[in-house]
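Okay, structure first, notes after.
Only a part of the assembly is drawn; its chains keep their places, and the rest are absent.
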Amino acid sequence: MTRFMKKSSNKSGLPPGSLIHIGEKKTDKSTITIFDYDKDVLEEKTIDNISECVNLKKTPTVSWINITGLHDISVIEKIGQIFEIHPLVLEDILYTDQRPKYDEFDKYIFIVLKMLRYDEKTEQIITEQISVILTENYVISFQEMEGDVFNPIRDRIRGGKGRIRKLGTDYLTYSLIDAIVDNYFLILEKVGEKIEELEEEVISNPRPEIVQTIHRLKREMLFLRKSVWPLREVINNLQKNESKLIKKTTIIFLRDIYDHTIQVMDTVETYRDMISGLLDIYMSSISNKMNEVMKVLTIFAAIFIPLTFIAGIYGMNFDYMPELSIPWAYPLVWAIFIGIGLTLFGYFKHKKWV
Amino acid sequence: MTRFMKKSSNKSGLPPGSLIHIGEKKTDKSTITIFDYDKDVLEEKTIDNISECVNLKKTPTVSWINITGLHDISVIEKIGQIFEIHPLVLEDILYTDQRPKYDEFDKYIFIVLKMLRYDEKTEQIITEQISVILTENYVISFQEMEGDVFNPIRDRIRGGKGRIRKLGTDYLTYSLIDAIVDNYFLILEKVGEKIEELEEEVISNPRPEIVQTIHRLKREMLFLRKSVWPLREVINNLQKNESKLIKKTTIIFLRDIYDHTIQVMDTVETYRDMISGLLDIYMSSISNKMNEVMKVLTIFAAIFIPLTFIAGIYGMNFDYMPELSIPWAYPLVWAIFIGIGLTLFGYFKHKKWV
């Protein structure tokens, strides 16, 4: 649950624009990698000191500055100074409990995205905040820890084939978003498999723990929806933005991601419906089990309690009980026992309780 | 469930516009059939090599190029080259897990539709993606496998009667959509019959498996809704589009399909409500069964347990039990047995438990 409400207590009371990183420290050292390219040239390097980026600010080539690790606030601050970023944007980059958002400023567009990861061990969806600043000739991306879904993009830039090297920062930004959204499908596939498993289990073996699993899955879906839902609006804003940062040719591609986002949301909603359905199946399984238990009890009780009563009658010690001395009385009582037993059994058979 | 989330894992990481067919290979060979007609002339042929279509691009006659089977990517690529289709469109054609969509380009309109089929054996609704590219003088349609709902249209073109031969590509496209939507009604009819059957069964014989069937039906409705819901917007966009590809006379026809789509959605929603209702009926049936079982148990136990106790009393071996030696004591005890039994039975009768 804490995932829904990260410790933000240490933040409240501070003036707006205060830079505090609220997430856990997820990586040891901030690393800064730079891809600086145009159609013909590519320079890729990892730098230690953010000041080395200053010159990139003005070159007409596309520069992709990727910062991994947010705990070193001085790096973020320096970037803010170099690239003239609004303090609230810096605050948002560090405050990793943000919803996906789109903010348009005079000279740049600021986007917050959620990169997802499925932790097989805890069966939880883990979220990582990716913040992107897009200007005319550079893209700065921030991620909380190492490991991302951008390697295919890096390979494509290195390869130099395809569109990416020929197009500008807007296409690069699109590629980043696209990689993140494509990854959602992988997550959904995993969740889908999990639901399928649960579905079989809830029917074959409705253990009480299943309710918790269903509940947990429901929460994962809430979590996923929270991460994906605002993305729609982000992409919508990108498509409709009036600055010249997004070129017309890129908008067609954005329309494509928009469709994908809708599809992700659709699937999330469908999964939510399915998971709710699982609970219905579980509850009816439980009712059925209870019914079965009750039937067993009723059959045993209804057959043997009357018989015991009859046996009890002839266990009475009255002096005058004429039946007791009749030789065929005992066999007759047996016959009555069997007769009553079979009759009742037949009755329950008829009622389809057996 | 996999129907909701087809394996798209092998796709993620590829650059946008990569052509990979994600569906199963549903047919062996791609076949290309062409209808080239105007008011007076009709040519119908099946070709092997897509290059033969090149000249159709410029003739003023209406050309309907129908491609069946999507696994042969080279065919799709060549079509892309010949007809200058945007790579993302080609990607969408192959990625058969698309929602119905409408995309307008400079020279053509791209539509994705879902053709449905009801598989009697698995009682599932099977979906097939139909993509349509509409330009001023040709319509290209793509389908995943052989067999479609377009034969009546083919017959009408061949017959040469009616409007279709006199009107343009927009009317042909309308006809394709209309055939698909008309088919939805057939599917809904089948589902309606299924619900009707279930309704009788859930009352007469509420087996536990019924919950699964209800659940499955619910999922089919989710699936159906997912296929139909975006269609509304597709048709709306077609009606309101500003290119000259859709003529005013065709818009009246589109309005008609729009109405049909709304009607399909209405029915889907109604069915969803009904199916939810089935679950209520089932749960209350189960409760009633349980009540009945409990009543049988209670009646047997409440009547015979006290009687057994009385019999037990006179089975005690105390030396001094004056009743034991009274001759009419035994008959009296019988009278008491019968008296108590009838009284309790009457009580339960009065309570309407019997």
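We call the chains A and B, going by the order they appear; numbering starts again at 1 in every chain.
Just so it is clear, contacts are C-beta pairs under 8 Å (C-beta built on N, C-alpha and C of every residue); 3 or more make two chains touch, one makes a residue touch a chain.
Just so we're clear, the structure is a prediction, and the values are computed from it rather than from any experiment.
Count of copies in the whole complex in this file: 5, from one repeated sequence with 2 chains shown in place.
Following the convention adopted for this analysis, only the chains that are shown with their structure count from here on.
Taking only C-alpha atoms, you rotate chain A by 70 degrees to land it on chain B; that is to the nearest 5.
In terms of their C-alpha centroids, the spacing between chain A and chain B amounts to 26 Å.
Residues 149, 151-152, 156, 162-164, 174-175, 178-179, 182-183, 185-186, 188-189, 192, 195-196, 199, 203, 252-253, 255-256, 259, 262-263, 266-267, 270-271, 273-274, 277, 280-281, 283-285, 287-288, 290-291, 294-295, 297-298, 301-302, 305-306, 308-309, 312-313, 315-321, 353 of chain A are the ones touching chain B in the complex. Remark: chain B residues 1-2, 4-5, 7-9, 11-17, 86, 88, 92, 97-99, 101, 103, 208, 211-212, 215, 218-219, 222, 226, 279, 282-283, 286-287, 289-290, 293-294, 296-297, 300-301, 304-305, 307-308, 311-312, 314-317, 321, 323-327, 329-330, 333, 337 touch chain A in the complex.
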